[in-house]
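What you see is the complex with one protein chain gone and the rest in place.
Chain IDs A, B and C follow the sequence of writing; residue 1 opens each chain.
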Amino acid sequence: MEHTFIEILRRALDEELARDGSVYLLGEDVAAGGAFGVTRGLAQKHGDQRVRNTPISEAAITGLATGAALCGLKPVLEIMFIDFATLSMDCLVNQTAKYRYMSGGQLAVPLVVRTQAGAAGGAAAQHSQSLEAWFIHVPGLVVVAPSSPAEAYGLLKSSIRLGEPVLFIEHKRLYTMKEALADAELPPIGKARVVRPGGDVTLIAYSAMVKDALHAAEQLATGGISVEVIDLRTLLPLDMATIAASVARTHRVLIAHEAVRNGGVGAEIAARIGTELFDELDAPVTRVGCPFAPIPFAPELEHALLPGSGAIVRGVHELLGLESPE
Amino acid sequence: MEHTFIEILRRALDEELARDGSVYLLGEDVAAGGAFGVTRGLAQKHGDQRVRNTPISEAAITGLATGAALCGLKPVLEIMFIDFATLSMDCLVNQTAKYRYMSGGQLAVPLVVRTQAGAAGGAAAQHSQSLEAWFIHVPGLVVVAPSSPAEAYGLLKSSIRLGEPVLFIEHKRLYTMKEALADAELPPIGKARVVRPGGDVTLIAYSAMVKDALHAAEQLATGGISVEVIDLRTLLPLDMATIAASVARTHRVLIAHEAVRNGGVGAEIAARIGTELFDELDAPVTRVGCPFAPIPFAPELEHALLPGSGAIVRGVHELLGLESPE
Amino acid sequence: MYHALWRIRLFEGHVQRLAAAGEIPGFPHLSTGQEAVAVGVCAHLSREDVLFTSHRGHGHVLAKGSDLEATFAEILGRESGLCRGRGGSMHLVDGSNGVLGATGVVAGNLALAAGAAWAAQAKGERNISVVFFGDGATGAGAFHETLNLAALWRLPVLFVCENNGYAEFTSREEHSNVNHVSSFAAPYAISTKTIDGNDLPTVYEAARDAIDLLRRGEGPYLLECMTFRMAGHYVGDAQQYRSKEELTAVRAKCPIERLKRQLIELGVNEADLDSIGLRARQEVQQAVERARAAPRPDPATVLDGVYRSPSLNAIPG
Partner (left out) sequence: MYHALWRIRLFEGHVQRLAAAGEIPGFPHLSTGQEAVAVGVCAHLSREDVLFTSHRGHGHVLAKGSDLEATFAEILGRESGLCRGRGGSMHLVDGSNGVLGATGVVAGNLALAAGAAWAAQAKGERNISVVFFGDGATGAGAFHETLNLAALWRLPVLFVCENNGYAEFTSREEHSNVNHVSSFAAPYAISTKTIDGNDLPTVYEAARDAIDLLRRGEGPYLLECMTFRMAGHYVGDAQQYRSKEELTAVRAKCPIERLKRQLIELGVNEADLDSIGLRARQEVQQAVERARAAPRPDPATVLDGVYRSPSLNAIPG
């Protein structure tokens, strides 16, 4: 039976709340179900002490969750839009991420910060950003970005159980995506997965871009081009082993993400491939990402700016030195 | 006659305050001279309305400066440590950087945010970071990182006159560096410069790392290795033309910065070189940066973690397939 | 001003209708029910006075005098919109009219408004700066940092809080023990007042007094207007968290109905008022239709205007 991304997140949270009494949810409107309904019904079921509304105080609730995590709780904090994680940066970067190291290993921060990112439907410049690149630059954090409902289920549970501060990024465009839940055991944090095997090109993506990557791979297959699609799942740490194994066969790489290309996660991946797999490459690593502008409001502009399967297909053709159809 | 980095910053600010009545300085303790003495005497000379102390309110003073810039002032805001720019992120990223674009070109934010970064002398995990990589990922911002007193003089003036929001990053280790002021005209924002010509390897650096790069180049020269050192000066935008011209001659590149290597500015540069100059490269682009840990307090640990000329020399030897002396 | 109230009410009606019909991108937040605050405050502002607002800012922008058509066109995302379709409902800017911007970040514009007031003070101008925000914004540190700064520097900024008792789906009680936002002014000795924001004459007088005080250089001022959201948090919010009784009570408090009754009591004849309403209806209707007919932005221009200089705009990726 199929569930939406939202339903599956709710189920994972529900099960973790039931399984571990030290798990607590907090955030703006979470007791009221949350802005997107992810936590609907959980306060009624687990009590308003376990699922707690907070004021609009991103800085303080991030600190509150961090302090509680230092004292034995396993908080799951919702920051409604990653655009507002800008208000959590001081705590996340200066305190949360560094606590274990700065304390010489005395203390840990088992905290999951769930947040929602990406552009869709005219959410405009301040509600559409993809800022994950900032966080892979911060030692002490773990960054997870699921690409589908079933993935989100396992990765959220693994994140809650990890015992480290995890930034868990949900893409708003995936919220309505439906998928059946395969009862596999939980995926380990830090392992990518090959979503679609192929031999000509390695296509690396994460979050909502995996959908576009698979769509592009379909299209390219009809043209006789065999693309291997890798879903990174975690951006920090990065699973280079899975990438290397694929590139050793394809010798060609395209990295796709929705975030602004300049200074994006793709830069780090491309740089590492360029160094570690230099001799494997038959062509320059290609990156597909958002051009250098804020997300505009008008649908035509938003559509023109955002990279999708079309940009990926063009990129692969370029990579193979082929003329792109359009 | 030689001046320290601090004296030259003071002189540049003094001259801009005198030259343009719409220039205002604000920040914590700036009227008292600032934590590092950069603004010493300026309040006395230009009045406490032009050089204004603020409360410890990084978020609000960033917004205050942005709002004032929208209304015709050219504020120069000091954020004492870039570590505390984490508190300015919401305004800088969601408002300051996007105003011009979001308003369809109606409004601009001629603002310079001076901040101080880098590790030295046991400043420890929360006063030693290099976070410039976050900002090159934000459309609408300009990021400048001078490498010497004379450079800082011209680049600060150019930044104040640019008419865009500029993050101006000063490295604490450079503050006491002395240099004479060459009365050249002001450097354009967005142009790198070749600090030392060479033929075997292109060594790209910025901020304090340029010093280490030059020092490494000296050492390598004694071993008969000719290194070309490029000082980027601005990280956003990036001057790829200067880089390309150099790589076309050397075919080998090492990028060095103090910031954490993972997700650092070097990743973007390496990625672009790997793509745009693929056929020029005789060896993988090498990156030297801080390993993945917070900056520890103890001198031995801080020293062990921070990359310097030694790491650069080793990197160049690797790049040339030579055994490193040590 | 009766006319101004109707313009906003009807404008928001069209936003609601077209958003529900999928013709408006994003998730617009309506100011329906809160019109008296916008109109009563903006009545005292000149073009040179600057205004900042929040995600619920359509009414403030219109009350400040921005063009109906250009404002609606922006909310539709058209090239003829105030921001050429780049901004949208939460990012309305009309520089020539002193509307320096709405923001999608709760409390995001408070410090900017103080900065605009600082600029006026620094330049020796008598303009003031006004910022509208919701009660939920008082949970944000930026609100308090800005109050401290504004008081310390005596900035000519008017903080207008529209206290509608809700932040999204969560009532005030769950956000704070502090019932009255005006009580935050006391520690700073900032002048303040809590008023009935649904009574236009009350708002008008309170705003006049506050703004007089600002123009005398005795600012800042915090004006708390108690009001009610007649619509949901955004178009599409089913409001299950509000009871039928509550919603009926809110409708009964309609500021427009209230002003109408007051004017009739003062002897104004109802037919005249209805014709004013009718005129507003036609104006808005026509502006909306013209906006809907306006051209959409050219996708080829999407990368323009991130920076002033083309060389900077050429930044790839």
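Convention: a residue touches a chain if its C-beta (ideal position, glycine included) is under 8 Å from a C-beta of that chain, and two chains touch if they have at least 3 such contacts.
Treat the numbers as computed from the prediction; the structure is a model and nothing was measured.
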Interface partners of the hidden chain - shown chains only, full complex considered: A, B, C
Residue of A:Met102, A:Ile169 or A:Ile243 touching the missing chain in the full complex: A:Met102
Contacting the left-out chain in the complete assembly, out of B:Ala18, B:Ala180, B:Ala248 or B:Leu301: B:Leu301
Touching the absent chain when the full complex is considered, from C:Thr32, C:Ser66, C:Gln121 or C:Asn148: C:Asn148
Option from B:Gly72, B:Gly122 or B:Gly310 whose C-beta touches the chain left out: B:Gly122
Sites on chain C contacted by the missing partner chain, in the whole complex: 138-145, 148, 151-152, 174-178, 183-184, 186-189
For chain A, the residues touching the chain missing from this view: 24, 49, 52, 54-55, 57, 59-73, 90-91, 94-95, 99-108, 139-140, 142, 163-164, 190, 236-238
For chain B, the residues touching the chain missing from this view: 28-29, 31-33, 35, 53, 55-60, 83-84, 87, 121-127, 260-262, 264, 287, 289-294, 296-305
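In this section, only the chains that are shown with their structure count from here on.
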Approximate Å spacing (C-alpha centroids) for the pair chain A, chain B: 30
Inter-chain centre distance, chain A versus chain C - centres from mean C-alpha coordinates, in Å: 35
Junction residues of chain C, two or more chains touched: 83, 85-87, 91, 103-105, 108, 141, 306, 315
Residues of chain B whose C-beta touches two or more other chains: 59, 90, 94, 101-102, 139-140, 236
